[in-house]
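There's a structure below that I have some questions on.
Only one protein chain is missing from this complex, and each of the others stays in its spot.
Moving on to subunit A:
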Amino acid sequence: MWAFIHKLGSPKWFYAISARLQPWCWGAAVALILVGSVWGLAFAPADYQQGNSFRIIYVHVPAAFLAQSIFVTMAVAGMIFMVWRIKLADMAAAMMAPLGAGMTFVALFSGAVWGMPTWGTWWMWDARLTSMLILFFLYIGVIALRGAFASRDSASRAASVLAMVGVINIPIIKYSVEWWYTLHQPATFSITSRPAMPTEMWLPLLLMVLGFYCFFIAVTLMRTRSEILRRESSKRWVRELAAEEGT
């Protein structure tokens, strides 16, 4: 077990393994997102209250899921890097951060677009939108901190610490914002509690969520691979690889 983890921690071994995994992840992501979006956008029944505008859910919910999971994954990778000094974990964390920030933005943007037909306004200080916005700022902070250091090692460790501090705070922020919102909730905009979704509505949603996760894994593998080559460019195995490619 430990030998396997140590092996996985070596960039060279990871580079070889991920080359085999990557096509499968991309294939699964493309297939799931294609099927899910065609099914969700064209065949799923329209909502009896919101009509067709509810279909934004097929982008909004997976993006929101991913936005939160990527932050947690990033913090776990940061912890692995800080505790066991596995550089690979830090490379992956560095490559995940922009994707996470992007997903948070997608969730916010699709939420705003969805808000227009349902609430009649682009933005309201809804508990979930607000905590998503704060999550976006947390992502920006981690990315900015990493960029601010001249030495890569300090940048990695500082970003790891901040990601861990952030992940401890996320539940606190989430619950305090929800609590704050219940106190200030404006009566005019209350969302009627949605009835449980029929199967033909949530099944495509499930496919989309799985597809987004596969997409995240695939993109992270791809970006980590190129980051490995960049950071290890002076190592012998990378030079040999480059020489092979060259011929």
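The criterion applied here is as follows: contacts are C-beta pairs under 8 Å (C-beta built on N, C-alpha and C of every residue); 3 or more make two chains touch, one makes a residue touch a chain; residues count from 1.
To be clear about the criterion, contacts and distances are computed from a predicted model.
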**Q.** Chain left out of the displayed complex - its UniProt protein name, from "Heme exporter protein B", "Cbb3-type cytochrome oxidase assembly protein CcoS", "ABC transporter ATP-binding protein" or "NADH-quinone oxidoreductase subunit J"
**A.** "Heme exporter protein B"
Q. Which one touches the absent chain: A:35, A:165 or A:210?
A. A:165
Q.
Using the document's definition of touch, tell me which of A:49, A:121, A:154 or A:233 contacts the absent chain.
A. A:154
Q | Among A:28, A:41, A:145 or A:241, the residue in touch with the chain that has been omitted | A | A:145
Q) Just one of A:13, A:109, A:180 or A:202 touches the chain that is missing; which is it? A) A:180
Q: By the contact definition given up top, give the residues of subunit A that touch the hidden chain.
A: 82, 134, 137-138, 140-141, 144-145, 148-151, 153-155, 157-158, 161-162, 164-166, 168-169, 172-173, 176-177, 179-180, 183
